[in-house]
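For this view, one protein chain was removed and the others were kept in their places.
Moving on, here comes chain A:
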Amino acid sequence: MAGLNPVQLARFLNAITFVKTFVVQWTVRWELKDCKFKSRTGHFYKTRYVFSSPAHGITRLLWCYFVLQADHPADSQVKKYKQLKALHGVDGKPCSTESTNIVNTFSQSLLVANGGLGNGVQREELQQLFFVHGKVTSIAMPPRKPYAFVCFQEIKDAETAIALINGTVLTRPTEMSTENITLYLSFLKEVPKENLQSNDNLPPGLVLVKDFIDAEMEDMLLRNIDWNEEMLSEAGNVAPKTLKHRQVKHYGYEFRYDNNNVDKDKPLHDGIPAALRKIIDDIMATQNIQHGPNQITVNQYQPGQGIPPHIDTHSAFEGEIISLSLGSNVIMDFKHPNGQHIPVLVPQRSLLVMTGESRYLWTHGITPRKHDVAPADTDTGLTLTKRTLRTSFTFRAIRHAPCDCDFPAQCDSQQKEMKEKERLLPKSDDQASALEAEHVHKVYETIATHFSDTRHSQWPKVTKFINQLPNGSIFADIGCGNGKYLGINTSIFQIGCDRSSNLVEICRQRDYEAFTCDALSVPIRDNSCDAVISIAVIHHLSTQNRIKSKYLKESKHEMSGDLGENLHHRKLTAHGDDPVAVVAKNSIGNKTKEGHDACLCKSIEPDECCIGGGENSSSCQKNSKDDSQIQNDTQSAKDNEQTNRARRAEPIKDSIYSSNTLSVHVNRTAFAKQDLLVPWHLKSKNGKRNNIGEENASSKDQSVAENVCTKTVFHRFYHVYKEGELESLCQECSGVRIVEGYYDEGNWCVIIKKE
């Protein structure tokens, strides 16, 4: 014993004590060969903690001794590994708190890895195992976790428990088809507090009234629901529905799962039954409620059914969502957007009132399962309870004005308002670039592949223009998209650029030379190109001001960078092109004066027509048929022009209802205005919406996702040009001459030449 310090000595003595206990226990067990053994208190353990031989027992004894006493590296590694493995258990997430909390010194608290609700261990099983070894102060079983915490009053009892219970195998009946569970124990510094969520901790605004009605009333209400009765609405028959996960019925108004809202002007014919009106009176009497409910949804959940997390549509209902639970307890999961999760036990016959944050900000849902983790009756811990048939009555008041809650990110009313604001015509350059970033750049980046798949046909005049370029010309396409004009003439050097890197990548994959840049700042040196085209670009620039000022400014800038007298010889490319969107233009380099210097400007419109439809890509040619329509359009555009100009000059009002909002174009109709958002229907395989709806998000997802959500709609900003508009823009640019302006394939084009 020489050389041991007092602490070590104490540990050693401690260990000896426990070894004695162990030997005794082991002897007892050894005499009971049937894998069950009788404990000191006379209980029979159902465990199969059995040694195959005395040697096995001694090995285990030594193992326990070394791990506890000496922190043997190899052993503790094995132990730690098993503990960690067990901690990863059911939900697959490592539990850093618990694993770092593990200590190799003695303490009252034990971690029981593999012994949690998450892997099907019941509180009673742990009680049986641990109570025999001393006074247990608490057994904490965090929900859905494959581990539990057991605290003893005395450290020595914890030691005994860890020595005897570690490695215990809990047998599982074969019909459950789950494997037997081996428990791994270790000492903990302390039990993590956050694992012991109690029901006192409710999301802000949530009120739970226990025993709101008595059993008699509950019975009466349940009997009165006629699931087969047909409810008549103004709109016609409404039968109770069996949604994918539950049965529902509506009173007052029908809740529509397709848009998660109600038809506020179409109340159901039969109104609210008297029994429920009585309940509403009782609810109002609690004085928690400001708006009298006039819509009731009845949901019936079989054990194992649930409802996905959702927030009831803000614009549909007032600020109180009230739920009366009948038939069964259930755990409702409340989740904050920041990830905070509070499971709330909603007892049978209780009234749950969601107001404020809990109604507007937190999602609530019921996980589909047959058992819930619920507070045990005896103490503050948790245990499993079995669900039975549960019926919930949700009472809500229809909202008639837009919602103005404090949670705009969750609020459909305010989101809608913001979207409308976003669609205001830009009044400053910042707003213009924001609009273009959102409704041009971002959209093309997203739809690049689909867009490219629909862009094959070339405009014949543009093709002709490219084909007549002489051998050895340098040719650039500003806003080249998928590069459909880059492979036409193989005897020239062709280079493209686009704002969308995804489109440029497509060009590269088609073996075209291309780079990424903005058409308002083209990084090509002056006088380097013989011809430049810029097709279907200018219509994406949102203000005339932007086109002109950028155009002119850019020109001037170029000039200063160049020799003054050479100004006119400089390559137009950089500036000329930029602005001229739908334009194909070419300019001559100064040295080759003979070149074609034309800039082909096309102003666009209808190209979009076909573009918009997405699937009708093939019908690009149809544009021509739109000629007449375009003419009309042009007319109407002219009419608009005056107001338009006036509008642009005026400061724009902030009102969302002002006429300055951008309207969304309906594909294959005439353009209603010059400035529009043209929809692009992106087809995608997994176009699932991430939706927040009312109690039925799931079923809606089911049905709607298949029909509607396979397409996502993006809106692209367009300025629709009218006759002469493009030319007049080009005239404002000094140093260029318009060679030709024409109308082709529904697009305005201008060919300009550097002078």
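As a working rule, a contact is a pair of C-beta atoms (placed from the backbone, for glycine too) under 8 Å apart; a residue touches a chain by one contact, two chains touch by 3 or more; residues count from 1.
The definition used in the following text is that contacts and distances are computed from a predicted model.
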Per UniProt, the name of the complex member that is left out, chosen from "Multifunctional methyltransferase subunit TRM112-like protein", "GTP-binding protein", "Replication factor C subunit 3" or "Ubiquitin-activating enzyme E1 1": "Multifunctional methyltransferase subunit TRM112-like protein"
Among A:E417, A:E505, A:E723 or A:E740, residue touching the chain not depicted: A:E505
Residue among A:C411, A:V443 or A:I495 touching the omitted chain: A:I495
Touching the absent chain when the full complex is considered, from A:K135, A:K264 or A:R525: A:R525
Sites on chain A contacted by the missing partner chain, in the whole complex: 433, 470-474, 476, 491, 493, 495, 497, 499, 501, 504-505, 508-509, 511-518, 520-525, 528-530, 560-561, 574, 589, 591-592
